[in-house]
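Since the structure comes first, as structure tokens, the remarks are kept for the end.
One chain of protein is taken out of this complex; the other chains stay put.
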Amino acid sequence: MTVNLEARGLSKSFVLHAQGGIRLPVLCDFGLTVAAGECVALRGPSGAGKSTVLRLLYGNYRADSGTLRVAHGDGMVDLATAPPRLILAVRRQSIGHVSQFLRAVPRVPAEEVVAEPVRRCGVPTAEALDRARRLMARLNLPERLWRLAPATFSGGEQQRVNLARGLVAGHRTLLLDEPTAALDATNRAVVVDLIREVRAAGTAVVGIFHDQSVRHAVADRVVALAPFAETQGSAGSAPALG
Amino acid sequence: MIDGLPASRTVGHGYTYAYLDEQTKRMIRRAVLKAVAVPGYQVPFASREMPMPYGWGTGGIQLTASLIGPSDVLKVIDQGADDTTNAVSIRQFFARTAHVQTTTRTAESTLIQTRHRIPEQPLRAGQIIVYQVPIPEPLRWLEPRETESRRLHALQDYGGMYVKLYEDIARYGRIATAYDYPVLVNGRYLMSPSPIPKFDNPKLDRMPALQLFGAGREKRIYAVPPHTRVESLAFDDHPFQVQKWDQTCVLCGAGDSYLDEVITDDAGGRWFVCSDTDHCTRRRDGGADGGDRRP
Partner (left out) sequence: MVVIDGPDPPLLTAAGLGKWYGGRVGCRNVDVVVWPGEVVGVVGESGSGKTTLLRCLAGMLAPGVGVVHYRTGEGTVVDVHALPEPRRRRLMRTEWGVVHQNPRDGLRMAVSAGANLGERLLAEGARHYGAVRSRALDWMADVELDTGRIDDRPHAFSGGMQQRLQIGRVLVNRPRLVFMDEPTGGLDVSVQARLLDLLRRLVAELDLAVVLVTHDLGVVRLLADRLLVMRGGEVVESGLTDQVLDDPQHGYTQMLVASVLPV
């Protein structure tokens, strides 16, 4: 079994300086191992820290302690201690994160937003655009939208652009934060197919899937997260920062 | 000590020989020596008030006054002509204050003070030509701060000068700068040749005579020693070119000299005549004429 992602003893708390330095613990001693070709679903009530876990796994939040090893190149990189430049390289080549909301440069056409991760890996523009367009077609994004900036798209359209952008580079490890939340049944089915395809191709997937049918269709395992308050007897959840 | 100087060091009316006091002349000569030693470099000097307005050649006159001696033969030209008010006045000024012989003949002169032209007849070794300069700093248009333009000279940072030539070509299809055309002296200093037409630029190069430049208001002296390399700036695909005329001089028929256009009536009639009056006169004395175009 090839391990693509291995987290051990991850802990995270937020310190709010503006509120007298109170400390909000949100995750304690979290461990997770995901093999190539495996899909793990995170489950838990709202506020249990599911998105926080995904952000920690992506290196977006800094873990207070623990290790987070991700397959990169010929070996594993510990994102909890890696220098910023190495984290950027790992994100470019090895690990992708599809957040709930699209964050893109205003004015840039959707197809370029999608193609960008591929171009950043050094693929020529024409080829990157070609891959982007095929994926957008697969996700039923009408061709008339490809040259438009996604800022004015509907929620479902933006989510599909975001998904295409996350899937297009073929990362070995993928983190998906509610990828089907704003989609109709048809497009949900397309996304399920896509996730199964990347899994079959050896990608390790960690996702949050609200929709139970989607979860059943793609996940090998489910990891349950309880609200921190329940397990630790302390109040609080992940604060919305930024 | 200058040969033939009266013992009193004064000439009539109580003036010092050649108007300037001896200490001032020494100061100017020291500036000249430095200028000759560093070709094209602008040497600051303590320019004096002269009995004429700035812009009439105060820099040139101070240079001439510090160099002239009783054995010199002085020629003064203004726009090529020996007979304009300015040229006549300066010539008389030195005839009275320095007891020198004056001439209009280029070949006979030892010292020539000029504004806007170099004589057509090639100068020879031993002669000195003094240019009157209004703005000595060729980088002034590019960089108004004197501290900064001096630094650009020190670092030989002359790329900006080509921006001006670029702008000319972009605007007019050719390098339109027709006078005061910038030159590089001895491969080192960028220099303004004073407002001579670029027609005269080739004469600056490797000239056997000593060339001195004086800017009275700006208080700068610079020099091109004899036989020094002087290149006019240009682009590879827009090489330096001098003006050409379809006409010849109506007085002497010269086709290779710098011509002035003279309007002769209200009906568009005009002549072209040599700007260098001495050159024209000598050619006519030798029998040349402009044919029957002269009314």
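Letters A and B mark the chains in the order given here, with residues in each chain numbered from 1 onward.
Following the convention adopted for this analysis, a residue touches a chain if its C-beta (ideal position, glycine included) is under 8 Å from a C-beta of that chain, and two chains touch if they have at least 3 such contacts.
Predicted model, so just to flag it, every value in this text is computed and none were measured.
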Inset, instruction - Among B:P70, B:G160, B:P202 or B:P226, single out the residue that touches the unshown chain. - result: B:G160
Inset, instruction - Just name the one of A:R23, A:R62, A:R134 or A:R147 that touches the chain not displayed here. - result: A:R62
Inset, instruction - Consider the whole complex, including the chain that is not shown, and state which of A:I87, A:L102, A:L129 or A:I195 touches that chain. - result: A:I87
Legend entry - subunit A residues that touch the omitted chain in the full complex: 14-18, 21, 55, 59-62, 84-85, 87-88, 103, 105-108, 119-120, 241-242
Legend entry - Interface residues of subunit B (partner: the chain not displayed): 141, 151, 155, 157, 159-160, 162-167, 169-171, 234-238
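One rule holds in what follows: only the chains that are shown with their structure count from here on.
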Legend entry - Approximate Å spacing (C-alpha centroids) for the pair subunit A, subunit B: 78
